[in-house]
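Yeah, one chain of the complex is gone here, protein chain that is, but the others are all in their spots.
Order of writing sets the chain letters: A, B and C. Residues in each chain are counted from 1.
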Amino acid sequence: MDALLLYLGPVILLFIVLGFVTYAILAERKVIGWIQGRIGPNQVGPWGLLQTVADILKLLIKEDTIPKNADRSLFKLAPILAFVPSFAVLAVMPFSSRIQFANIGVGLLYYMAISSITTIGILIGGWASNNKYALLGGMRSAAQMISYEIPLVLSVVGIVLTVGSLNLNEIVAAQQKTWFVFPQIIGFVVFIIASVSELNRTPFDLPEAESELVAGYHVEYSGFRFAFFMLAEYVYIFAMSSLTTVLFLGGWNAPFGLTFLPGIVWFIIKFALVVFFLYWVRATMPRIRVDQLMQFAWKVLLPLALANIVITTLLKEVPFFTLYY
Amino acid sequence: MLGLMKGLNVTLKNMVKPKVTYNYPKEPLKMPDRFRGIQYFDPDKCIVCNQCVRVCPTDCISLTGKKNPDPEQKGKVIDTYDINFEICILCDLCTEVCPTEAVVMTNNFELSTYSRDELFKNREWLFANDENIRSENTLNPLPAKKPKGGSPS
Amino acid sequence: MSEEDKKPPVRPKPAAKKVVDEKALPPSPKQPVVDDLVTQLKGKLGERAVLEGYINQPNDHLPTLIISQEKWIDVLSILKNEPDLHFTYLQNASAIDYETHLEVVFHLHDLNRKERVAVKVKLDREQAVLPSASHLFAAANWNEREMYDLMGIHFTGHPELKRILLPDEWVGHPLRKDYVALDKEV
Partner (left out) sequence: MIRTEEMLLNVGPQHPSTHGVLRLLVKVDGERIVEAEPVIGYLHRGTEKLAEDLTYTQIIPYTDRMDYLSAMTNNYAIVHATEKMMGLEIPERAEFLRVIVMELNRIASHLVWMGTYLLDIGAMSPFLYAFRDREQILDLFNELCGARLTYNYMRVGGVKWDAPSGWIGKVDHFVTYLQKQMKEYHQLVTGNEIFMQRTKGIGVYDQETAISFALSGANLRVTGLNWDLRKDSPYSIYEKFTFEVPVGEAGDLYQKYLCRMREIDESLKIVAQAVDDFPAEGKIMGKVPRVLRVPEGEVYVGIESPRGELGCHIVSKGKDKPWRLKFRRPSFYNLQILPTLLKDENISNLVAILGGIDIVLGEVDG
């Protein structure tokens, strides 16, 4: 039974994630549509529920094109390299007190480490396409992801200091009284900004800035390979929203002692709010400029994240605050 | 930060506002009366004065007349009347000059076809296009027969 | 077109001037302006610099000068750089084919005094060559390319005289009256 679950579990998760991606895309289009005074997709299926299914089907039956002067093997490798880490990071995510695949001691570190591999996939994709826009997009992506990984990691150091562990379960358990969003507010803001940037979403969607670089690193991709890039992007939304929930919003813990709902439901509610916030930001903000993006990471976010660490360590020793830190 | 917050507030408020899109093509779009759509042509009214052909800026109208079959009557009657909708820009000048309102605008605007050849509309097709005809048309009415015409002053 | 062919004019006259003559309009309030301009330019560049100066009455009494081809750049430079003239704004640049000759018109504007002047130069149709004014007016650059492209006037000293609106391999200059389109249907 355990062995069966060991193999079957990830498959089930994969389908859950695919289902999420399908409806996350639809929800994004719907939400942005409503914000913009439109209805959003409503033609395929009731309320457009089958729209993404139709889109994916279209992508699957599309001709598989590879540009003549592209580096064929790298061109094929890139989408896989971009997608696999996005799914692999889900292994350590505690969705509820019982649903988790790998409860490892360095869960947080594992997440951060594995997710950076995607950058290589994007860079390879941009380079192998042999297209100037793709190259620019790939370069931007590499610069951006590397710059923003540092504030992202540093912003959660405060939590690690408080909990004294990198294990995600222990981090959730430590939030039974107070969610970390309150004591770690600076860390939270830095984390949210850096994570939006890691996700390559507006206002940090420079690698695929459609009004500048047409589509950026995936400009030459079509059909199934393009679907993989899209899939990676949305699985990361799934992963990053989960991580935000786990780190700052108390994971499966119920707020105000409202324990009549099971932990997983609370997790989903918090998770959905984070996802909605991402859509909402996307519908509102313009795109930041590439040089300002770098300045922002190194000159604003990094000092803030460092200050947060210092404040956390100091407050840990102050009598009253020890309760929260 | 404040500006960004204000922006988020605006978008959130707009999310619950009523939507402005039309359910076209499921529900046909109602165009105002003056809308310049595909022409309707009434062969009985045409006096073959050729004004529409001369005024057309893109030369998309071609017509031929023949002698009136009724020997009592003078003048000509229309034989063929074609409008090439590949190049017609629906500028309204032909209906403006037509003294008898033989060619008038309708509110129909759907012209898409799978072949360019189908955009070449002849007299019969234009006569059959008799729905949603515009009420005001000519600026150039025949002096005696139509005292008020469509002159909008 | 054929009517014009039948009566070859001995000396080409500007079209606008005829209107003024025929209708015998009352003298324009702007007459002193144009007289002053003509004297000033003639004094600086010699009698032959300005061929004619008149008022284009229908066009809000627009002072109009006809410049000799040789002094074109000198006149423009004086009009632009003289402090009391200061026509720095190139409002419009057109080229016209009168069948007997070509004409280039620059409408200049002084934005401070709100004064306008039109300067014209007549060119031979076969050898339409004019020195470029793009170093005086940055806006003249593309305008001269457009005139070259559509009217076939060669501007000497232009930094990049090539076709601008039509493809580089186009044959002929379409705005010339004797231009024959290759494809009649288009």
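Keep in mind that, in the parts below, a contact is a pair of C-beta atoms (placed from the backbone, for glycine too) under 8 Å apart; a residue touches a chain by one contact, two chains touch by 3 or more.
Since the structure is predicted, the reported quantities are computational estimates derived from the model, not experimental observations.
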For the chain not depicted, the shown chains it touches: A, B, C
Of A:V214, A:A254 or A:A307, the one touching the omitted chain in the full complex: A:V214
Hidden partner interface residues of chain B, rising order: 1-4, 6-7, 9-11, 14, 20, 31-36, 55-57, 89-93, 96, 105, 134, 136, 139, 152-153
Where the unshown chain meets chain A, residue by residue: 32, 35-38, 132-133, 136, 140, 202-203, 205-206, 209-214, 282-292
Chain C, residues in touch with the chain not shown (by the definition above): 4, 15-16, 18-19, 56, 58-60, 62, 88-92, 94, 96-97, 105, 107, 111, 114, 118, 137-139, 141-142, 146, 150, 163-167, 174-175
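Convention: only the chains that are shown with their structure count from here on.
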Most heavily contacting chain pair (counted by C-beta pairs in contact): A-B
Distance from the mean Cα position of chain C to that of chain A, given in whole angstrom: 64
Between chain C and chain B, distance of the C-alpha-averaged centres to the nearest whole Å: 43
Touching residues on chain B, where the partner in the complex is chain A: 4, 7-8, 10-12, 14-17, 19-21
Chain A residues within the chain B interface of the complex: 31, 34-39, 280-281, 283-285
